[in-house]
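What you see is the complex with one protein chain gone and the rest in place.
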Amino acid sequence: MIPLENFLVLSGILFAIGFYGVLARRSAILILVSVELMLAAVSINFVAFASYLDPDFFTGIIFSIFVIVVAAAEVGLALGIVLRAYRERATANVDEANNLKW
Amino acid sequence: MGMEQVGLLPAILAGAFVVVALFNAFLPRRGDWLVILAMLAVIVIGFLVIKDFQTYFHDGEFMPRGENAYSFEWVNIGDGLFVIDFSTWVDSITVVMITVVSIVALMVMVYSVGYMHGEQRYGWYYAVLALFTAAMLTLVISGNLLITYFAWEGVGLASFLLIGFYWERQSAAEAAKKAFITTRIGDVGFLIGIILLWREAGTFDIQQIIHFAEEGGFGETYLTVTMLFLFMGAVGKSAQFPLHVWLPDAMEGPTPVSALIHAATMVVAGVYLVARMMPVFDQVLIARDVVLYTGLITAAMAATMGLVASDIKRVLAFSTVSQLGFMFVALGLGSVSAAMFHLFTHAFFKALLFLGSGSVIHATERQEVEYLGGLRKKQPITAATFIIGSLALAGIIPLAGFWSKDEILHTSLNEGSLPVYVVLATTAVLTAIYTTRLVLLTFFGEPRDHHAYDHAHESPRIMTMPLLILSVLAVVAGFVVFTPVGKALGFSGGITELVFVEEPEKFHFDGAFALGATLSALFGIGIGLAYWWGRAERAERARSWAPELHALLVNRYYMDDLYQAIINRVVLGAAAVIALFDKRVVNESGIDGGAQSVSWFGFRLKFLQTGKIPNYALAMAVGVVALALVAFRTS
Partner (left out) sequence: MQRIALPSQIDRVIVGGSLVAGAVLVPVLVVLIALLGADRISGPELVWWLLALIIVAAALGAVLLRNVVRAALCLVIVALGIAGMFLLLASEFLALVQVLVYGGGVTILLLFGLMLTNAQDDPVVQDGSQKPFAFGVGIALGAVIVIAMTDATWNTGTRSVVAFRALGDRLYRDFGVPFEVASLVLLVALVGAIAISRRDRDEEEVA
C-alpha cells in the first residue's frame, strides 16, 4: 500500500513549483497555469486525506469537486480579465501593470 | 441649624455666582438682588454658627478650642491610601473672620448698587463679588491646607478679575497682571510650604499638623524653612515688603472692590493664615522674628509713602499696607489676639474710608487730592463719615482704631523691645499725619478744581446708608473687648472671649499708656493741620522742604523701578534664551525635524511600493515561510 506521505510530499512539491511559477512568470496566462498547478496540488491533498483518514465520509473528495468547480470558474473569469486588460494596455504581462505604484 | 451648616456659607454664594455669571442677562436688574439676598442668607447662617459656637463656653472656660464642624471625604486614592477630607475648622479666628467678611461684603454689595449703577458688565461685577466672598469664606472655614490653598487662589482670581474690571483701560489690565503675578510669587512659596509640611507630617489637616509640630515631629531647621515659605504666601497676599508693590496699583479696580478686597478682607488673608498657623510658628522663633520685622519695615515704609501720595485711593492703599504691617508685628510678637482684634476693627474703618473715597470719586470723577478740596459743603454725610473713619485710623479714643492699635503698641512694648515700640509709635504718628492731610485736602480748604466742585453732589441714599452703618461700627467695634458689651449683645461669654481666646491675653487697659498714645495721635494731627490747613502754598512748602526725600517717597523707594529692571534684565533675558531653545531645539529639531525625517524616509521608502503585484506576492510568500518557521520553532 502506498504510504500517505508519498501523496502529501508530491502535493507539497507540486504546490511549491506552482508557487514559483506564480512569482516568476510575467505573462498573466502563464501565471494562471501555475495557479492551476497549485490547485491541483491541493486537490491531491484533499483526496489523499479523504481516502486515507476519512474513508467513510470522504468529505475531501467532495471538496475536491468544489475546488475543480471553482478552478474552472476562476480560469474563465481570469481569462476575461486578462483579455480586457490586454485590450486596454496592449500587454498581458503583469509586471507592466503598476497602477498601484506610489 | 448650627455649626454643621458652616459649609453652607460659601456654597450659597458659589451658587449665586454660577447663576448670576451665566444668566445675568436674563435676570431683572442683572441679578444684583440675588447676590445681596444670598449675602443676607449667609449673614443669618453665619450668626447661627456663631451662636452655636457660643455653647463652647463653660464657666468662662473655652472648651474645646475649635471643632471640625462639617467634613466629607474629598479625595480617596487607592482606597484609603491617600485620603483628603474636605474638613472645616471653626474656632475664634474663624468666627471673627466670618463676621468681618460677611458684614463688609454686604455693605459693599449694597453700596455698589449706587456706585456701579449703569455700568457695563454690571451683572458680571456682582457675580465676581459673590465668587470672591464664597472663596473668602471657604478660606476662613477651611481646616485643610489644600483647601485653604484652593480658596487662596480663588480669592486671588477674583481679585485679578475685579482689578482688571475696566480691562479696556491699559493701566487696569497692567495692574491686574501685576497683582496676579506678584501674589503668585508668594503663592508658589505657600504651595512649597504646604508640600514641605505634608512631606513630614503626612497630612494636610491643619490641626494634625499643629499637633505634629507641637510634639516636635519636625526638625528645627526644616520647620523654619517651611514656615518661611508659608509666610511668603502671606507676604504676597497681604502686600508686605517686599511684595507690597501690587496693592497701590490694585486701586485701578472699582472703589467698592478696593474696600472689600484690598482693604478689609482679602489682604488680611495673610494675617489670617499666620494666625491660623501660629502654634507652628511658635515652635520656630526665627520665623516669628521674620514675621515681626517684615511687618515693622512694611508699616513704617508704607506710612512714609502714604505721606506724599496724591491719589486719594493710593493714600488709603498705603495706609492699608501699613496697618497690615501692624498686624504682622503683633503676630511676630506671638499675640494672635491683638492681630485679630486690629484686623476686626481695621476692616470696618478702612472699608468706611474706601467707600467714602468712592463717594467722592463718584461725585467729582477726580481722585487726585490736588483737584479736590472744600467738599464738606457739598457732601456733608460723606465728609462726616470719612472724618470718623480717619479719626479711627489715627487712633483717637474712643474710636475702634484706638483700642486695637493701642493693644498692638502695648504688646510691642511688653513682648518686644523698645526699638520696635519706637518705630511703631512713630508710624502711628505718621498715620495720624497722612490721615489729617487726606481729610484736609479733600474736604476742607478752597476747591482747586471748580469744574469738579460745581458738579459734586451728595451720593444717593443707597451709598450713604452703608457709610453710616460702617461709621457706627467704626466707632463701636472697639468696645467688644469689654465683657459687659458682649453680654449686652447676647453673647453669654462676651465677644471678648471670642477674640481673646487665651486667658493671659485678656485685653488690658493702661490709662497712662492710652493717654500717651492719644497724645501722640493728636500730635500727628496737629502737624498735619499745621502743614495743610489753609492755603496751597503751605502744602507746596512741604514738597520743597526736602525735594530728594519727596522724590524718593513719591517714587515708592524706587522699588517698582527696581523690579522692572530685574524683570527686563533677568527675566526677559532668561526668556530670550528659552525662546531660542524653543525655536532651535524644540521647534526646528523636534517638531520640524521629526516631520522632515518622516518625509525623508517616506520619499525613499516609497520606492518599495513598485505597484507590481508579483512583488507583493513575493513579499507575502516570504511572510508565509517566515510564519511557518515561527510555528515550527514554537511547536
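We call the chains A and B, going by the order they appear; numbering starts again at 1 in every chain.
Simple rule for what comes next: a contact is a pair of C-beta atoms (placed from the backbone, for glycine too) under 8 Å apart; a residue touches a chain by one contact, two chains touch by 3 or more.
Keep in mind that what you see is a predicted model, and the values were worked out from it rather than measured.
Visitor: At which residues does chain A meet the chain that is not included here?
Guide: 1-2, 4-21, 23-30, 32-34, 36-37, 40, 43-44, 47-48, 50-53, 55, 57-59, 61-62, 64-66, 68-77, 79-84, 86-87, 92, 95
Visitor: To test your reading of the contact rule: which positions on chain B touch the chain that is missing from view?
Guide: 614-615, 618, 621-622, 624-625, 628-629, 632
Going forward, only the chains that are shown with their structure count from here on.
Visitor: Quick one: chain A and chain B, Cα centre-to-centre, how many Å?
Guide: The computed centroid separation for chain A versus chain B comes out at 87 Å.
Visitor: Quick check: in the complex, which residue numbers of chain A touch chain B?
Guide: Of all residues in chain A, those touching chain B are 19, 22-23, 26, 94-95, 97-102.
Visitor: For a test of understanding, state which residues of chain B touch chain A in their complex under the given definition.
Guide: Those in contact with chain A are residues 606-607, 609-614, 616-618, 621.
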